[in-house]
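One structure below.
With one protein chain withheld, the remaining protein chains of the complex are depicted in position.
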Amino acid sequence: MHDFDYERPVSLVEALSLMARHNGHARPLAGGTDLIDQMRLGRHQPGALIDVKRIAELNVLAADADGLHVGAAVPCCRIVEQPLVNQQYTALVDSCRIIGGIQIQSRASVGGNLCNSGPAADSTPSLIALQGVCVIAGPAGTRRVPVERFCTGPGQNVLQPGELLVEICFPPRPPHSGSHYRRLIPRNEMDIAVVGVGAAVELDESGRTIRAARIGLGAVAPTPLWAEEAGALLAGQPADDVQFARAAEAARKIVSPITDMRGTREYRIHVTGVLVQRVLRAAVARARGEAFTYLPGH
Amino acid sequence: MATADKRPYKVIGTRPVRHDGADKVTGRAKYGGDMRLTGMLYGAMVRSPHAHARIVSIDTSQAEALPGVRAVVTSADMPAQGDRVVELGEGAANMRHLTANILARDKVLYRGHAVAAVAADNVHIAEQAARLVRVEYEVLQPVMNVLDAMRDDAPILNDDVRTESLGAAPQSPDQSRPTNIAKHFLFEKGDVAKGFAEADLVIEHEFDTAMVHQGYIEPHNATALWNTDGRITIWMSTQGSFTARQQTAELLRVPVSSVKVVPMEIGGGFGGKISVYLPPVAALLSRKTGRPVKLQMSRADVFEATGPTPGSHMRLKLGVTRDGRITAGEAWIAFDAGAYPGSPVGMACMCVFACYDVPHGRVEGFDVCVNKPRTNAYRAPGSTHVAFAIETIVDEICEKLGLDPLEFRLKNASREGTRRVDGPVFPRIGMVETVQAIRDSQHYQSPLAGPCRGRGVASGFWFNVGMKSSVTATVNLDGTVSLIEGSTDIGGTRTSIAMQLAETLGIAAEDVNPTVVDTDSIGYTDVTGGSRVTFATGIAAVEAARDIQRQMVQRAALLWDVDPAAVKYDDGRLLGPAGKQFTFKELAAEIHQTGGPIIGSGTSSSATQGGAFGTHCVDVEVDPETGKVQILRYTIAQDAGTAIHPSYVEGQMQGGVVQGIGWALNEEYWYDDRGTMRNATYLDYRLPTCYDVPMIETMIVEVPDPQHPYGVRGVGEVPICPPPAAIANAIYHAVGVRMRRLPMSPPNLLSEILQRFQD
Partner (left out) sequence: MAKKRVVSATINGEVVEFLCEPRQTLLEVLRDTLDMTGTKEGCSNGNCGACTVLLDGRPVVSCLVLAMEADGSEIRTIEGVARGSHLDEVQQAFLEGAALQCGICTPGFIMQTEALLQANPNPTEEEIRFYLAGNLCRCTGYDKIVRAVQAAAQKRLATT
């Protein structure tokens, strides 16, 4: 690896001033599960790493009246154990359970997953579905950006030099809602998504009609996508396979995948439709409180 | 079960704890990468970013100027080889190709091809320096596919390659022009035209398989010290310390006796750790610096620059009568050899019809250079490819004729006396018994229900080799025996060898203490490969034990003052006249009083094995919307001859099956059009994890091989052969599509499924 400095600030203020001092040559280090390998390959050569894991603001994992706050440095292993997330933000748990293996989850953060801005990031579609908003702090103060507008290209995002992602916050989940994330990978675990789909649905009291739905897609475009129309056309419709198929069709229309070692373009388009239907079915089942078991990889 | 003999053994067939086990579960065992020497430098390789290019110039000055860099070497430091062809224990090798593969001379022939190497104070400086070596390339068009490489207008990799004809193949007409087709094999038996004319049904298809890697978890490594007295010591992980020694000596053009190879513990090989890559380079760096130098590959280097097994294109045709008797078979097999000639296509030709009695056959094979790493052995090299082709065709025939696939196999199976298409006649073998075992298994007998589920069976064959081994064994005063061997232990062979010695001496396995030693400390021993160690080193151990028996008999005779002929060695006891008796332990205590140490030695050299067969049964479930396959249940029946340590026999069977599952479903070298492998990480290469596979049920069939004193057959390789075919057959029975391309990955399978529904 190239030569660099390592800093471990304990407050956001300190971290931001370190970022400023290194003047664009520092990179935040969360779990390091993307960054350390990328540095080993010479893809990034920052002059300094700012370890963000000791900063209190980035380690928050709690709910208040505004909803759920997930600090950018919180590792997946904490998220999957958090009771409220397990009850209400299940898509996020589904995502965090399958990022890497157990060892990776001990370190990998949702913030790092998002800031790495890979098209196939497994948590991002769930963040989109659950209406996550990024809280970003920088020299010019704090700003908020909806997750679906965060990534701008493969490995690229809206962060400006000196800025840090502090947390992602989610609105409270309405009653009768459910969410799910799943991906297609050739193996059953330890693989990068060929296609990933996250969806959150809200039903009416009867549990038969969809009030609102949001769908996030991964690995089918240069950035994770919010399939806005696919979700919108479900509003007011019965929660059944006919409607799920319509949503799948709409989702297929907005994807622009590539052919690579993980799958062909045609395959990805096809599977997008398949997964959108499966994910909606599962999200609805969860919204209804029906028993639903999900075996990752199957 | 189809066991022939009732076993009379005490040690053989039991499951003692392996002798090196405690070191390996506590982290104490020293593998090649664990080597640390005082003053040791760390090396890094400079590798080609291009798949095919001419080297215009190499400038090492910037790298040499970096503080902490101690030496840089290029092919200019390697001795010239000229046109030498050298026998290296694993077949003859063209030294010009071998040396160019270690450090490229005028051309690079694959991405990752080594061009230069650096030694520095630590690995980070070495890597930084490697990036400072400036290599100017003239980029050439790569050729990646075996059929493309065979065309007349294909880019040529090696100017010195002409087609060599083997078997019955006619001399190739044009010896003046270089070609990528390095070898052309032809084997014939009977009259193929007549055979097909007798057939009621002829099935013919083409098949493709992707290049795959052995995938051992430990990367290649070597630490070398070139001493001031000219002696070179290499510490490394290798499947064969003697072939590593010879290759290193030939490459450096020094006497074999000046090189000592110290085999460290080895983290897997499967055929991929026989060729040397790093030792000569580490040695050159050591000579330049006067210090020990360690080189270790990255995982990407292992994928890009070692010896995976070829991709292939095959055409196979089989004729049968209505009642399911094979009348003729014909095969056309082309393997990508990688950058230099030497794929196992010859083996593939010999294996393709080996499971069956094929009265009329013709097999043609081609060894073809392409811009990929030079291929190497991988567990039953060549046999898995052809098993995929033949065994799926057999399944199709059975389906078309309405025959049970196992009954078909029983009817046509090779047995003692069957002549293979390439000539040899089988001795006593166990193909039939493995088919019977699966037929009678709980798995095959139980119904499989559920949508998109299917069951498949397939068989496979591998030769198993004999070759040379040496063993010495010293009797200790406390009645234990120290066993010294040269076979590196990759999967518990210390124990399987020790058990054969113990059995022969009539002592406990725990009373034998086996050690694997360096090339100066034991007689010549061939590689751990070819399923040979338990067989051939086992024979040497039995010989050593018999040698000890003879000496013990003399000692007892001396003590009793009787004629040695009056003493009998029986099951760990020495029996003399008039009820005189010593146990092994009692007599061992007396050896210093009766003439001093007892050292037995044994060698084996020319024994050939009868060959190993296996039959597998698998249940799969296919997701018809995504093309993803889940393995629900897997059973393997294999003829082990005699299972010395059943746990490790099962382990070989299970490990081979899971490698075969990986080959079948997801593993492949995925190249872009510039000839760059785009998935040179474990994450993207995708070998199976434990969450991808079920328990692998094993049925050890024992049809003893008469050529081994205990009937051992090699078990290491044949288990990898049937899985791709068995899974392809199961997929067919699940969703009705015949897969003729590996891997049967979700995208590949789905496109077949979609096509079927379109038609």
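By letter and in written order, the chains are A and B; residue numbering begins at 1 in each of them.
Definition applied: contacts are C-beta pairs under 8 Å (C-beta built on N, C-alpha and C of every residue); 3 or more make two chains touch, one makes a residue touch a chain.
Here the structure is a predicted model, which is why all the values come from computation and not from measurement.
Across the entire complex, the residue among B:I181, B:A413 or B:I696 in touch with the chain not shown is B:I696.
The omitted chain makes contact with just one of the residues B:I12, B:V657, B:M677 or B:M739: B:V657. Among B:G491, B:P514 or B:G602, the one in contact with the hidden chain is B:G491.
Touching residues on chain B toward the chain that is not drawn are 15, 17-18, 20-22, 24-31, 33-34, 36, 123-124, 214-219, 265-270, 298-299, 490-492, 645, 647-648, 650-659, 681-683, 687, 689-691, 693, 695-696. Although one chain is not displayed, chain A still touches it through residues 1-6, 8, 29, 31-33, 36-37, 39-40, 49, 51, 53, 77, 100-104, 106-107, 188-190, 295-296.
Assume only the chains that are shown with their structure count from here on.
Chain centres here are Cα averages; for chain A and chain B they lie 43 Å apart. Looking at the complex, you find that chain B touches chain A at residues 124, 127-128, 131, 625-628, 630, 665-666, 670, 678-679, 683-684, 686, 688-689, 691-692, 745-747, 750-751, 754. Listed in rising order, the residues of chain A touching chain B in the complex are 1-3, 42, 184, 186-192, 194, 260-264, 266-267, 270-271, 274, 297-298.
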